[in-house]
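Right, I'll just put the structure down here and ask away after.
All protein chains but one are shown in place.
Let's turn to chain A:
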Amino acid sequence: MNLKRLGAPIVLAVVATIALSSCAANEAPAESGSTTTAAAEKFSGTLNGIGSSAQGAAQTTWVAGFQQNNPDATINYDPQGSGAGRTSFISGAADFAGSDAALKDTELAGAFALCAAGTKGIDLPVYISPIAIAYNVDGLKDLKLDADTIAGIFSGAITTWDDAKIKALNKDATLPSAPITVVHRSDDSGTTQNFTEYLAANAKTVWTSPASQTFPFQVGDAAKGTSGVADATKNAANSITYIDESGSAGLSIAQLKVGDSFVKLSAAGAADVVSKSPIASGREDNDLAIAIDRTNTDKNAWPLVLVSYVIACQQYQDADKAALVKGYVNYIVTDAAQKAAAEQAGSAPLSADLAKKVAAAAATIK
């Protein structure tokens, strides 16, 4: 009696499972047919990554794309944060890390649990995100700012929208005589690190604090994460913030004075600055930590940019893991993967020559 009663739901469940799985089986080949470029070699195994939340959306896109090409491979990415990612990678809890900052010298001095004895982790730039100066002021379009003015606003020296310094840069605009509500990150973040780096390099006289991942001044409102900052800025009138461009939907983006002209934010301009920046010196040959040139004044350059890395071993103790990491990074820097991330996560695709460099460095992973 009981068995009979149980029977119907079980049959239903089995039928449903079969139906659903056959659906998925139908989809897979159709999708992979369109992205066959990187799928020469098939990978299998499991890879666990921990790290940057800025990379989170891009990693999700890449994981999906990679697993479609390699159905036997499983890649997990947990966006706990860059610091947590590097710590986990060093201790061996993660196979690779995503990080908005390259490995620090103190971290390179220590041992890496998953790497072969004597070898270190290497930084591979895979994700570029322009940082926008976004504002919410009724009726104000095409706000123009230079580094000194931005530093003044975010350090609390400039407090109203009709301040003479802002007026001087925006002669035609009607600026409200309202106080500026500055919104910044309340959590430590790579975005703050890169924003303060830019100001420390370009507005030395106004921005007296060194670059740091903690916002250094007691000014305005603080909010948690990119989405928190975006919400706070949208909800407060006459507010301004710095934010990953992908999170700035619904806000206006200020133009930045680079050299002598005003530049509009563009993914190409950001990628260009990164690709023309020198590789940080004093590291392993295949470590591509980038010393971003914040004072680049090329046409359309956008030096307010964040570079995020995948950190992997130069030589893994486990050869299978090495092959999988190599395959995954190689996939990430393909045109298709970078374009997919640009669409899904709002990042700027790597320039062709930087992608080539990263692919060459990734090829040396053993």
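To be clear about the criterion, a contact is a pair of C-beta atoms (placed from the backbone, for glycine too) under 8 Å apart; a residue touches a chain by one contact, two chains touch by 3 or more; residues count from 1.
One rule holds for everything that comes next: contacts and distances are computed from a predicted model.
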{"item": "Protein name as given in UniProt for the chain not displayed, \"Alkylhydroperoxidase family enzyme\", \"Phosphate transport system permease protein\", \"NADH-quinone oxidoreductase subunit K\" or \"Homoserine O-acetyltransferase protein\"", "value": "\"Phosphate transport system permease protein\""}
{"item": "Touch criterion as defined above, residue of A:Ala237, A:Ala319 or A:Ala360 at the omitted chain", "value": "A:Ala237"}
{"item": "Option from A:Arg86, A:Arg294 or A:Lys357 whose C-beta touches the chain left out", "value": "A:Arg86"}
{"item": "Given A:Gly49, A:Gly152, A:Gly220 or A:Gly327, the one touching the chain that is not displayed", "value": "A:Gly220"}
{"item": "Positions on chain A contacted by the hidden chain, ascending", "value": "53, 80-84, 86-87, 104, 106-107, 179, 181, 183, 186-190, 213-214, 218-224, 228, 231-232, 235-239"}
